[in-house]
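Note sheet for the following structure.
With one protein chain held back, the other chains of the complex are shown just where they sit.
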């Protein structure tokens, strides 16, 4: 049996060299093309791809934790351009997918290219906060039933539980009546002037309650905003229940509050995330990849 | 083997023409019949088919949202005849299907043809409201545990949350003791006189609480009634909790209330609907068909 | 081919008659035996078979409705002998099956034949109530968290919701301290004397709260006891919440209370039952067999 390829003689080397070099060049080009193509599909091409994915995860978590109802919305500032933010079109929170996310301008809260999709009527909450707060990367507006009772009274939200140490000693409540002209209608934040007034009430705080409406929670990342929103809810419920029991409620003092670096947001984020998995998905968790080892930094 | 039909000669054209024309006519007639038949199966034939389907959906949503318990009922006015309304026979709300829906007369709340099915003892709530309120297309009577505590006290339901702007500054509470003779037994609305008294208390409002019983919520469509019922519940809970915290509870003022056109009921309706889907059904949602783009009208 | 059986001659008739008659007799006997055997397997043989099945259903419903926790128990009087009652051995309510049911004597609450199974330490609650109340066919003892807060205060359970019309204007609360000697230990009803004291507090009522412990609810059937227990819970929660809101809480007056015949317990029973079905079972509901047509009697 002949195996021709093994019968190459020394005189065929020059030909061979050309063939092999050509193959090498073709291989390199193909690799480059493939890499570029893969990149275009992956995260290198769209700097916002990861943020969009986190935004969808945030919606799922906040729906599951009972913070987002039929309304409520979450946004993230673009990684490409700080003058742009990303937010789903007007739709029920529980249905949000990456394709629903629209780019809007910080300057006027208008969509850059809505592609026929209707954008959210209260997007001015987000735009005006991004404008006023360069440190804010994510904004959550919820109709949380944990904070509304407090918002209807003169009582201010105060930090009472250990995980709410990111709160100031007292959080502001936005009264839209103070921001609009007598006779102006509605309680929703449906234009830039109302959004700017809310941003002024929020000032440099992480949260502002909105009377009869809910709250707005901001963070330096989607993850931080989501974890803050969850603990604002628990804190509000604990403060409310304690106030019903006693007039002597201990609130946290300055030395008990913490800086963002002192609060491990990764653990609740991972916990919330696994709660939205179904049983099949839970069984497949790659624990090593789950970031669990990075969840606790010691003081 | 001879296949005669393939042996047609040119001289047989006249015959052929007749055959073909006959075939064409038969085809057209058949198509017309089939279309008509299909129509009879579909919505053109029964103008109430869509309302019946929405009524079943309303039951599923209201059970899932915890508004309908073992009792409670929903009805819709017929699209065929405003003097007729549709309502399921007496049965647990969670089991209602299209076949359970019975036609009743507005005039006396009696079934037109019950086909041996027992009708609901409190159908007079529905009949008398349809009689008094030509604008009402759907009536919900629930034993909502969110409104009962308020109904037991002199405190009136007031709008406190932004989505409850369809409420008047104060909603009435029906006290059946004021409507019946001393000594008359029972608290249920089991005859026309009691139903008419409830309708008088409801007056032109969208909701009336019923002392120790629940409430009645009406709308210009099933969808509106369902969404109103859901937000009555949340509003009642928020008002209740705020009242426990403080005597200074801010309620919405006239300019904060809205007209039906200003409240986007489609978004909560779609949100409630997808919450009753199982996981398999959710995966199959045809998002384009989901009406999501019509959910938000800007001011 | 010969077929011998068809070649019988007339002279063989006498023989035939004997054979046929014998066969008939054997057939009749066999039928009788078979019927008797089938009966022994079915409900005619064990008059308590249906009650045992209902008892298991009652456990499932009461666990699902949040009325039975890790403890709590339900019993039914035997259909065979009013001096016997049926109750599961000591075990978590969520796991009860027909095989766990033990027969106990009403006279001393002792098991007739425990077959090595440990019986419940608080079975005296049941035995003593069956002794004092010939009208009672089923007893539920729960640690319901809906009634415990009221039981810890001087406030009595009162009927406030329409479905609680089976309650008296005021239900008694059992204070075990009044029933035992100073220094006797424990709050549980672990002997006949304590059981008898509880039965005296219950008197002719359908429910007695037990201070810091829960309640006991009785009925003329398992179904009635289960439905009463469910509405005791809702009534207690509504009364509690109303009392937090106002000192002016309207409770039901005599003419608003009802007799058992006026309360359709079938509808909530069927509703509770379908809530414990899984989705597969729900799809198979034979609606015609579901007793839905018997659920509402008009006044």
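Read from first to last, the chains carry the letters A, B and C; within each, the first residue is number 1.
One rule holds in what follows: a residue touches a chain if its C-beta (ideal position, glycine included) is under 8 Å from a C-beta of that chain, and two chains touch if they have at least 3 such contacts.
Predicted, not measured: the structure shown is a model, and the values here were computed from it.
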Neighbouring shown chains of the undisplayed chain, as defined at the top: A, C
Residue in contact with the excluded chain [from A:111, A:165 or A:186]: A:165
Per the touch definition above, residue among A:83, A:107 or A:271 touching the missing chain: A:271
On chain A, residues whose C-beta touches the chain left out of the figure: 160-163, 165, 234, 237-239, 241-242, 244-246, 248-250, 252-253, 255-256, 258, 262, 267-268, 270-272, 274-275, 279, 285, 287, 290, 292-299
For chain C, the residues touching the chain missing from this view: 69-71, 89-95, 97, 116-121, 143, 145, 148-150, 152-155, 177, 183-188, 190, 211-214, 240, 243-244, 278
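Operating definition for what follows: only the chains that are shown with their structure count from here on.
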Any chain that touches chain B and chain A: none
Shared interface numbering between chain C and chain B [over half = same, under half = different]: different
Centroid spacing, where centroids are CA-atom means, of chain B and chain C in whole angstrom: 37
Where chain A and chain C are represented by their mean Cα positions, the distance between them in whole Å: 52
Two or more partner chains touched - positions in chain A: none
